[in-house]
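A single protein chain has been removed from this complex, and every other one stays in its place.
This part shows chain A:
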Amino acid sequence: MTEILSLNAVTFSYAPEEPNSKNAVDNVSFSISKGQWIAIVGHNGSGKSTIAKLMNGLLAPTSGEVRFDRDVLTEENLWDVRSQMGMVFQNPDNQFVGATVQDDVAFALENSGVAFDDMVKRVHESLAQVKMDGFLNHEPHHLSGGQKQRVAIAGALALRPKLLILDEATSMLDPQGRIEVLQTVQQLRRETGLTVISITHDLEEAMLADRVLFMNGGKKFAEGTPTEIFTLGDELTALGLDLPFAMKVSRLLQQQGVQLTGQHLTEEELVNDLWTSNFNK
């Protein structure tokens, strides 16, 4: 697998002059291969969002380096790197720049000087990818939160990025909108082999990832597949992160004396285990 983005011993502090200030991100290293889905989880103030901003150069690391496509991120290649990275933020209202849906999707293309004919084609294409092609002339205040987030994703996709960063992109959506957005991203990933980094509180979202990075107090606490991370169990709850619903039910059932084997990350695993457990008696 070819590496697309990596952080090498990155440290960042919002107030580097003050001796007592804590680093928001402390000596974090990891690398991401092409086509992977990485979830970065952790409670508030664990440095998740700061990492997102370090990745696309909105913040520069105090020490260490960020590499994109093997090149170190510097002032010179910053804009070039940004044009290959799409980013979607938390608040659907505040990141909507254009007056209508199509203007918003075209905004990034306008910025990078794409010619008009090509631009029209790409706007329609990326809106079709997120199934918003019927809303070309709609204004933002006539769209739901999930629709706005899908438009924001379309805006990021129109640039044909190698990497899509979702910075808590589903945290202000209702369950319905959240599922819509996540399904859209899943499907895009299958179709185009996009690399996705999702920064999230949402455990269901983290379960979708190939690899989970668990942040605590600015440090990388654990890294592994969702199964590896969530089998940490009590360690996670002690650090303020919840467990997936299926795992909690499984634990409660075991406390009540139901004979089950091991952990259950998804509802499907749990259900399978439950209805075979009767045969084992």
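Basically, a contact is a pair of C-beta atoms (placed from the backbone, for glycine too) under 8 Å apart; a residue touches a chain by one contact, two chains touch by 3 or more; residues count from 1.
What we mean here is this: contacts and distances are computed from a predicted model.
Engineer: Of the candidate names "Quinol:cytochrome C oxidoreductase", "1,2-phenylacetyl-CoA epoxidase subunit A", "Na(+)/H(+) antiporter subunit B" or "Energy-coupling factor transporter transmembrane protein EcfT", which one corresponds to the UniProt protein name of the undepicted chain?
Structural biologist: "Energy-coupling factor transporter transmembrane protein EcfT"
Engineer: Could you tell which one of A:L58, A:V72, A:A128 or A:V258 touches the chain left off the display?
Structural biologist: The one listed residue touching the chain not shown is A:L58.
Engineer: Return the single residue from A:P140, A:G177, A:P226 or A:P244 that touches the missing chain.
Structural biologist: In the complete complex, the chain left out is touched by residue A:P140.
Engineer: Just one of A:N91, A:S144 or A:T231 touches the chain that is missing; which is it?
Structural biologist: A:N91
Engineer: Check the options A:L5, A:I38, A:I51 or A:V123 and report the residue that touches the missing chain.
Structural biologist: A:V123
Engineer: Which positions on chain A touch the chain that was left off?
Structural biologist: Residues in contact with the chain left out: 56, 58, 79, 82-83, 85, 87, 89, 91, 93-100, 102-103, 106-116, 119-120, 123, 139-141, 155-156, 159.
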